[in-house]
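A protein chain is absent from this complex, but the other protein chains hold their places.
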Amino acid sequence: MYKIKLQVFEGPLDLLLFFIKRDEIDIYDIPISKITKEFVEYLEFLKELDLESAGDFILMASTLMQIKVRMLLPKEIDEKGEEIDPRADLVNALLEYKRFKEMTDELSFFESNQRKLNYRGNYTHDAREEAPELDLLLKNVTIYDLIKSFKKALMERPREAIHEIEKINVSIEQQIEFILNLLEDNTELPFIELVKDLNEKMRIIVTFIALLELVKLGKIGLRESEKFNDFVIFGINDG
Amino acid sequence: MDKIYSSVIEALIFASDDPLTANEIINAVKEIDGEDTEIKTADIEQSVDELNEKYKNSDNSFRIIKIANGFIFATKGEYAKYVGFLSHEKTKRRLSQAALETLSIIAYKQPITKPEVESIRGVNSDYIINTLLEKNLITIKGRTETIGRPLLYGTTDEFLKYFGLYSIADLPKPREIDEIMQDEDFIEQKRKIMMNEIEEIIEDEVEKESDGEGETE
Partner (left out) sequence: MDKIYSSVIEALIFASDDPLTANEIINAVKEIDGEDTEIKTADIEQSVDELNEKYKNSDNSFRIIKIANGFIFATKGEYAKYVGFLSHEKTKRRLSQAALETLSIIAYKQPITKPEVESIRGVNSDYIINTLLEKNLITIKGRTETIGRPLLYGTTDEFLKYFGLYSIADLPKPREIDEIMQDEDFIEQKRKIMMNEIEEIIEDEVEKESDGEGETE
């Protein structure tokens, strides 16, 4: 077996190109039997290493063997009456792959050049006037960002899944009663206080909707609380 | 100190993520050009002064300032309006993670109510839903028949246009998402299964092959 560094080969096409170059083979006249034999030998070696890409090498070995079998059979003829070379597809695949392999070197060159440059590192003291209101727009956000967010949202969602929520028996009417009862004992009630014993998210949400309903009906009022992220509920007497 | 170090000092201060002290500059220069390089703290100070003099004479809109024992570049105050407007624009244009998350939930689960979005996100989403409505990325699609009859939200044509989608059905399916985001182990697993299958095929081939071999060669 040849002393070939394994990581050199990105895949079966890469390996075939190596054989072709090493043996100065005419790419349009590949000796399939010889190449297949070498390829399969390499494959044995590769299987021992249990390499991630072994499957793709095995697939190529199978293709090579099919070509070999077809080479032994009488020549097939295409619609123009010309002989079909069973190797044609493989040759095209090799050439196409080679085109991009060359570009890999070009990209690597660009990468090297770019790595020598350094951008500015510290923007903290640039004089800038604060601009007013802030809103959001899309820029450079792609579908990938969107689905990543979706996956993250679903994975990190709170324990109460939707099917559980459906089981929670709570209505806005019930929660209206609940709020009004509490307000009979307290003149004022912070929202946090109101929901602190409500365990399910859905119950809190329904309670919140009930609050809004009561505000709409003019039965309660809301005002800001001194505490951050809270507000105070107070009852309004009819008449 | 060699004149050339003026440019090196400039490059170092320019590219540093933190305010750079004279000592750090000296260390870097000595590391690259040898311990015996003649460069002292006073040289750095002098170079920075000279550089600033140069920026002033060339009407450059930036200069080096000294803060917290280090040097950093900063643009001058007279451009604050322009620079401020621009960084404001940039912040505006980056859809925040929270907005993106909300948008993705609405896109996949539409039509969906605000309480449902909130139950997935676990946080109040009023502000974000309003922003998305304002930006015309989502719209009201109707009301549910359930208690309180909450509004239903869905995505707009603007949303499709932005993401280059023909219809909402073009969004990657959950199966595809899993495939794209799966971890290395999973891929490895899948490959091993595939490899076994191909190996069986190939063994058959080799058998057939060796049968035919003897006849022709």
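Chains here go by letter, A and B, matching the order in which they are written, and residues are numbered from 1 within each.
One rule holds for everything that comes next: contacts are C-beta pairs under 8 Å (C-beta built on N, C-alpha and C of every residue); 3 or more make two chains touch, one makes a residue touch a chain.
Values in this document were obtained by computation on a predicted structure and should not be read as measured data.
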Residue among A:Arg70, A:Arg120 or A:Lys219 touching the omitted chain: A:Arg120
Hidden-chain contact residue, picked from the options A:Lys68, A:Arg128 or A:Arg203: A:Arg128
Among A:Leu95, A:Ile192, A:Leu212 or A:Ile236, the residue in touch with the chain that has been omitted: A:Leu95
Absent chain, residues of chain B that touch it: 6-8, 10-12, 14-17, 20, 24, 28-29, 31-32, 54, 58-62, 73, 75-76, 79, 81-83, 85-87, 89-90, 163-166, 170, 172, 176, 179-182, 184, 187, 190-191, 194
Chain A residues that touch the omitted chain in the full complex: 10-14, 21, 27, 52-53, 55-56, 60, 93, 95-121, 123, 126, 128, 140, 142-145, 147
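Note that in this section only the chains that are shown with their structure count from here on.
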Chain centre separation in whole Å, for chain B relative to chain A (CA means): 14
